[in-house]
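All protein chains but one are shown in place.
For reference, chains read A and B in written order, and residue numbers begin at 1 within each chain.
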Amino acid sequence: MTTSTGSLDSHPPLDPADGVGPVLEVDDLHVEFRTRSGVVNAVNGISYTVDRGETLAILGESGSGKSVSAQAIMGILDVPPAVITGGGIRFRGRDMLAMNAEDQRQIRGPGISMIFQDALSALNPVYSVGFQIGEMFRAHRGASRKEAKQRAVELMDRVRIPAAARRVNDYPHQFSGGMRQRVMIAMALALDPRILIADEPTTALDVTVQAQVMDLLKDLQRENGMGLILITHDLGVVNEVADRVAVMYAGKIVETGTVDDVFTRPAHPYTLGLMRSIPQVEAKGGRLNPIVGQPPNLAAIPSGCPFHPRCPKARTGAAALPGRDCVGDVPPLRLVMPGREAACHYSEEVLGV
Amino acid sequence: MTEQQQRLDPAQIEVDVTAGIGTTPVDGTHARQNSLWSDAWGSLKRNVLFWIGAFLTVLLTLMAILPQVFARGVDPRACDLANSKALPSADHWFGYDVQGCDYLANVVYGARNSLIIGIFAVLVILVLGVLVGAIAGYFGGATDSVLSRITDIFYALPLILGALVLLRVGPSTNIPIINSRGPGAVALALALFGWMTAMRLVRSQVIAVKSSDYVSAARAMGASNSRILIRHILPNAVAPVLVFTTITIGVLIAAEATLTFLGVGLQRPAISWGLQIAAGESSIRSAPHLVLFPSIVLTLTVMAFIMMGDALRDALDPRQRS
Partner (left out) sequence: MGRYVARRLLLTIPVLLGASFLIFAMVYALPGDPIRALAGDRPVPPAVVAVLNERFHLNDPLWVQYWEYLKALFTGDLGTDFRGRPVLDTIARTLPVTIKLTVVAVLFEIVIGIVAGVLAGIRRNSFFDNFVLVSTTVIVSIPILVLAFLTQLLFGLKLGWFPIAGTREGFYSYVLPGLVLASGSLAYVARLTRTSIAENMNADYVRTARAKGLPQRTVIVRHMLRNSLIPVVTFIGADIGALLGGAIVTETVFNLPGIGREVFNSVKAQEGAVVVGIVTLLVFFFILFNLIVDVLYAVLDPRIRYD
């Protein structure tokens, strides 16, 4: 991994590995939390890839493990109680889990960066935003205070914060929610990373501000050819912004595919349930269609297919085909159509519906 | 001391942690309060320091109520100069003091004054603090400004210094109790310079809860101010106030001994640990037990309350309940 100390220009020379294969590859990742009251299986064997310029949405409810997998990639899990118990994370072909701590650290920031949901608590309240953005340059590129500050102003301009030169010395609490989120984006993009992970970036914002921030992200992504991993539970945002989507449930990926495909013709009962639960304007006055039941306790994940207690199509015993018992057999994530995977014993039926 | 610094005053820190500053106000209704106390009791039961503190407190309370038992029936005032400063022995565990009085009896009888003063003072502090704090917090505006400034002014005189001056001039005034040089005077002096933390505590609790939804609901249903204050807002303050009270009793007992030692608290022939320590000071080389025994018992007393207060605070800390 190159860290050019002299030059401030963020783009390292084009690596021959670029353009060959996905930029980020998560392979059968397992993460456990070992707590006093037991072991929580937060991530149970997930795999996904992100290509240059692609936006992958990871969709799931709270407690599905989506944030944990992202934090595992960034290496910011609290270890203990978290433990990565298996799998690999390959960035530009190199397995990050096999690297030492220093090498990993050098990827964070210049290679992969992350923005968080609540910008007010995610930014340090006692340092100016210019200082915090500039930190990226000072820490990774050996820039001086002055140069770093200049760069910070440029970045703030780029993320469309008005009067950047004046506001660079302001503190996080002096900005509105949307502006603060832009500050975080500026900080994350400072060194032109290959991958940006956005963990619920707009959940805490008003709808109109949401749209602005997502537009900004898309534009910046296009300019840089950056891969974007968008973690969210908001179906609307996924629809607007993402190319591909991976649906997570109980720490596993249960469906992948392009957003269009997955949303119009789900291949997994959970995704189907999500789609159906969206209130339609035309159905005003009727009843809502939630998915019955509760997401599972990750310390006690149901056997077989983790969704079976809530699945209208679950089959067991005599009704089930051999090897495809929803209570007894764990459905693997398999190709059900070109470019689409699903973890359901009866995906073909779901698709046919 | 200003408000910022109030937040960092030791007693206030206890309070903040218990009150969970930054967390949403707790609904003061019965159901929620029940769960708070049952959770707290569960956590308290497991805390060793709580049991040690509780055991010591019970022991010392018994000592104050039934000193004869602990003194093995000896009269603390039955003195024989022939025994002056005699060292501890099998018969007389604490030896004798300068006048030749049994020291065990004297130390034991000293518990009564200390506990009475501590409890009386804390009660006055609570009355003053809760009243002023609730009014300031609830009515806000000019009332709050004035009351807070008054609190600031009292804060400017640290406990020992303020009580020292008041007790020093007390005997020359015509005010009852204050001029008596007895436990009442000491308790009042301590309360007068110690109520401010209670005020700040209650005030911040009231402010935190005042604008919550269920208070607005109560108001919309026509509840009067005093009813809202008493039934909806103040119950939230019970937890931090309880912690504060427990710890403060310990602090006040230590303060009384200090003031008495300095000569402005209780006077002879009252029996007080402070007097005993002061009297024993000059013989510290030849008869260290004169200073040691009351010191140890005083420390154990203070420790009892502070341990219990600490344990209570940990048990009631919303952040540790999950």
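Structural remarks
We adopt the following convention: a contact is a pair of C-beta atoms (placed from the backbone, for glycine too) under 8 Å apart; a residue touches a chain by one contact, two chains touch by 3 or more.
This is a predicted model, so every value here is computed, not measured.
Touch with the chain omitted from the figure is made, among B:Leu62, B:Val127, B:Ile175 or B:Ile230, by B:Ile175.
Residue A:Ser121 is the one among A:Thr35, A:Ser121 or A:Ser277 that touches the chain missing from this view. Where chain B meets the omitted chain, the residues involved are 1-2, 4-5, 7-10, 13, 17, 49, 149-150, 152-154, 156-161, 164-166, 168-169, 171-175, 179, 250, 254, 257-258, 261-264, 274, 277, 281, 284-285, 288, 291-292, 295-296, 298-299, 302-303, 306-307, 310. Taking the whole complex into account, chain A touches the unshown chain at residues 74-76, 78, 105-110, 113-114, 116, 118, 121-126, 128, 135-136, 139-140, 171, 173-174, 184, 187.
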